[in-house]
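Note that this complex is displayed minus one protein chain, with the remaining chains in position.
Every chain is named by a letter (A, B and C) in the order it is written, and numbering of its residues begins at 1.
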Amino acid sequence: MSQVLQRTSATGTRATKVIGALAILVMVWVVVSGLILTPQDVVQGESVRIMYVHVPSAWIAYLAFIFTAVASASWLISKKHSMGFDRFAGASAEVGVMFMAITLITGSLWGRLTWGEFWQWDPRLTTTAFLFVTYVGYLAVRRLEGSAEQRARRSAVVAMLAVLEIPLVHFSVVLWRSLHQGATVLNPNGDVKMDDLMLFTLFSGVVAFTLVFVWLVLHRQRTMLLVDIANRQGLDAAIAARKTEGSVR
Amino acid sequence: MIVSFSDVVVVYDNFPALAGATFEISRGEIVLLQGPNGAGKTTLLRTCAGLLPIVRGSANVLSCDLTSDRFSVRKKVGLLGHANGLFHDLTVEENMSFWSRLIGTSDQDVKTAMQIMGLSDRLCTTRVANLSAGQKRRCALATLIVRRAQLWLLDEPHAGLDTHGRDELDKTLRAAREAGATVMFASHEIDRARNLATRSLMVAGGLVTES
Amino acid sequence: MKSDSSMPVSKGKVVTAVFLKDVQIELRSRVVTNQVLPFAGLVMVMFAFALDNDDVLQRVAGGLVWLATLFSLLIIVQRSFAIDTADGALDSLRVAGIELSAVFFGKAIALAAKLVALEMVLIFSALVLYRVDVSAIGVVLLVTCVFCATSGLAFVGTLYGGLTAGAKGRETLLPLLLLPVVAPVLIAATRATEAAFGSGGAQTSEGWAWIGLLAVFAAVFGVGGSLAFGSLIDE
Partner (left out) sequence: MKDAGFIFGSYFVTLGAILVFAFVTLRRAKESSQSVDEKDKTWL
């Protein structure tokens, strides 16, 4: 019985199971507390409830992209060019893009309720949207053909270029909006007066999303390793086949 | 040894084009690579030029270790691939002067190379796009001659050339050998190639054997 | 014939050779003048059809110029690398051991030259089609803006063009990668041009802050590109 279980084991371990269980638990608490237990906001009313999923997902998305940048830099700098850095960078970016998509969708829903509009050309929003597109491009570069080594170098360089690009985009958008009078955007979470339960729920949201992030990245990273190993094993078979192709002649 | 490969594996998207190639070539040899289509001849030549990463095994070309550094070997080799590496919108002369400017050869060398490959004055001012396949090949060979490589890597250099062109090419390769260069070439013109080569290697299924 | 490699070539010579080669090919093939330029001009006319209002056109003239430039940039960049990959010339450059950062600058300068020619025509057509007036000081601002913006676009275009050269699906990958990166150039160059045009009552002096941003952009991607180009083209 245990042997069968062992054979089918994929990327899960006891650690990931614990993290997964904790993530579900905290997430359930966030949903219950966010939707039911927490009070309305004085200014925003019910719509403040979106904050408990929106803000943590934004934080985690930014965190994920920072991880991608650091892992890419480590890959480039390290003498050994350990592929672990590359896989981590890729896994983190994938999860980050998902969280950024969540951020943009929940943010525009929240914006519709607080501003009456789905989208505002606010510097932070605009930069976030560009960040999203940039990392979608990064993932497209990762899928380009070539050896694992080529993929790692190319995507690490592109990730570094993204690090250059983002501040420029942000600064240009800030400068652009500051010169424009009129459209001043109120900061949605700035004027929320939070009581202890609201703060605690927001904090729990960050914890829950971090756990989800860790769980997803661990699994994704290991899956990437599995694919690399499977390719390598496939290569052994392919080499053997290729050799016989020669001796037939 | 000018070239020494030991169990070299080179892959294209998980297909092992070279599946453990082992061979050695010493200075001054003219080596013919024989083998059916898809045997790995082109890959072998491109690997020698430092264009392809080596997945397994070790390779040393002109005392450069290709597994750790594929770049320093490049200045010392000349490669003529299936493609000619020419700019089709430019004339023969302009193509030649572009490459000679990049490599830093004298105008005299360029002129000599063009004479060797029979690129007449009329052809020089013709756009490459308007040349015949054989004439393009001659032009590509001329750009290779000015490289003065220590190791010449030629992928089917005879293809497309007329008899006169082939004779000139063979003469050029022999002269390069006299001057101390080493030549590896793949060819399906077996009789001519055997005549030219000092040794021939059989490439099949990504492996190299003496023949 | 001595079999030693020839004299080492200075980086400047490689830059010049690559630049002249690209310009020569353009002069010979006339792709930019005969195809891209009419395309960009057509875009400008189509904008006029779509917006159909003199005041609005005057107001957005700067943005339209740079938007048309960006679309054309995508085409020019693709063309610029197609000539190198069509017959394996890029491979030959790699085998010749040419310093790729020099190739980067050579191609970028050639790209900039083509872009400047294009922008001149676009700006001129904006003056005519959209009835924009420019003051003397506005001309100075405009020239500086074109110079800085073009350098930035040329560096970024060459960098990402090199990355996608020879890749599968490059026609769609290039815009996906390039457009988000050049967003700051679009914003900054548009505002500076509007300041020069005096669109919507903008003052010429408002434009200089944007020039600074354009200059920083060009510098960052000039340095970044010369470092990264080699490893993107030659893995």
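Convention: a residue touches a chain if its C-beta (ideal position, glycine included) is under 8 Å from a C-beta of that chain, and two chains touch if they have at least 3 such contacts.
Given the structure is predicted, the values throughout are model-derived calculations rather than measurements.
Q: Could you run through the displayed chains and say which ones the absent chain touches?
A: Looking at the entire complex, the absent chain's contacts are A.
Q: With the missing chain put back, one of A:Leu113, A:Leu139, A:Val174 or A:Val207 would touch it. Which one?
A: Touches the omitted chain: A:Leu113.
Q: Given the contact definition stated above, which residue among A:Val31, A:Val133 or A:Ala148 touches the chain not shown here?
A: In the complete complex, the chain left out is touched by residue A:Val31.
Q: For the chain that's not shown, point to the residue among A:Val18, A:Val43, A:Leu199 or A:Val227 touching it.
A: A:Val227
Q: Which listed residue, A:Val26, A:Ala64, A:Val95 or A:Leu131, touches the chain dropped from view?
A: A:Val95
Q: If you put the missing chain back, which residues of chain A would it touch?
A: 6-13, 27, 31, 34-35, 45-47, 49-50, 53-54, 57, 95, 98, 101-102, 105-106, 109-110, 112-113, 212, 215-216, 219-220, 222-223, 225-227, 229-230, 233-234
Everything that follows uses one rule, which is that only the chains that are shown with their structure count from here on.
Q: Could you work out which chain's C-alpha centre is the most distant one from the centre of chain C?
A: Comparing chain centres, B lies farthest from chain C.
Q: Please find the two chains that have the most C-beta pairs touching each other.
A: Chain pair with the maximum contact count: B-C.
Q: Between chain A and chain B, what distance separates the C-alpha centroids? Give it in angstrom.
A: 48
Q: Measuring from the mean C-alpha position of chain B to the mean C-alpha position of chain C, what distance in angstrom results?
A: 36
Q: Quick one: chain A and chain C, Cα centre-to-centre, how many Å?
A: About 32 Å, centre to centre.
Q: Give the residues of chain C that touch two or more other chains, as numbers and ranges in rising order.
A: Residues 235 of chain C each touch two or more of the other chains.
Q: By residue number and range, which residues of chain B touch two or more other chains?
A: In chain B, 53 touch at least two other chains.
Q: Which residues of chain B touch chain A once you look at their complex with the stated criterion?
A: On the chain B side, the touching residues are 9, 11, 13-16, 19-20, 36, 39, 53, 55, 204-207.
Q: Quick one: which bits of chain C touch chain A in the complex? Just the residue numbers, please.
A: 159, 163, 167-168, 173, 176-177, 179-181, 183-184, 187-188, 191, 206, 209-210, 213, 216-217, 220-221, 224, 228, 231-232, 235
Q: In the complex formed with chain B, which residues of chain C make contact?
A: Residue list for chain C touching chain B: 1-9, 13-14, 16-18, 20-21, 24-25, 28-29, 83, 86-89, 91-98, 234-235.
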